[in-house]
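My questions all concern the structure below.
For this view, one protein chain was removed and the others were kept in their places.
So, subunit A:
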Amino acid sequence: MFARGLKRKCADGEDSPPAPPAGSLQRQSLLDMSLVKLQLCHMLAEPNLCRSVLIANTVRQLQEEMSQDSTWQVPAPASAGRGPLERLVSTEILCRTPWEQQGGHSAADSGASPAPDLLSEPPGALSAQAPRSAPGCAWEAASPRESRGGFQRSLDQIFETLDSKAPRAAEGLFADVDGPYYDLDAVLTGMVGAKSVPGDGFETLASAGAPPPGVSYKRDLGELDHVVEILVET
């Protein structure tokens, strides 16, 4: 009846105190879900106006809270078709892609299974930069249920960076999952070397392959308004 993983995450999200990192994961998945719903609404010949307005208000509220969250500048991704589980997979991709793209590596399409093994490393590497991340062992469990808590915090950091990428780049990310593992080491080493301060490290990563977060944030907000405008005018 409910997607198990999603249900638990959200239930826990609601129960936990409003600490920004845990909340922002929930916020992001809610935002994705809401944007998908709005897009589906828009595809209907005559959308249910009440439902559209309620979802649009929820999206606005989510984005307001996200923009108020001063640490993380989180834009709303326009391609909101992926669920949280897919986001977990893409974490690993995040670490490799900027260098992959620069190096021109190509890889087969993504599969979910190799990802969990690889994921043990990125959070560990990132944790060297960010003060609040959890050790990589949480990833070995390879199941979102079993790895909440500190794992979520490091996850958030990764997600924020991923979100700042342009949607097209995000799509391309999935293609790189199955690339050779040695690239990951190179990437991580390069990444660690590139950082200076925890926050900056992410911005460097973000700007590697995409426009600055602020710009895409505004652009995505504009897209949202555009979607809302279209659907309420029908």
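Everything below uses one rule, namely that a residue touches a chain if its C-beta (ideal position, glycine included) is under 8 Å from a C-beta of that chain, and two chains touch if they have at least 3 such contacts; residues count from 1.
Methods note: contacts and distances are computed from a predicted model.
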## Note on the structure
From "Large ribosomal subunit protein uL13m", "Transport inhibitor response 1-like protein", "Serine/threonine-protein phosphatase 2A 55 kDa regulatory subunit B" or "AP-3 complex subunit beta", the UniProt protein name for the chain not displayed is "Serine/threonine-protein phosphatase 2A 55 kDa regulatory subunit B"
### Message
For review purposes, identify every residue of subunit A that touches the missing chain, sorted by number.
### Response
1-3, 6-7, 9-11, 13-15, 26-27, 30, 33, 37, 45-46, 48-51, 53-54, 56-58, 61-62, 225, 228-229, 232-234
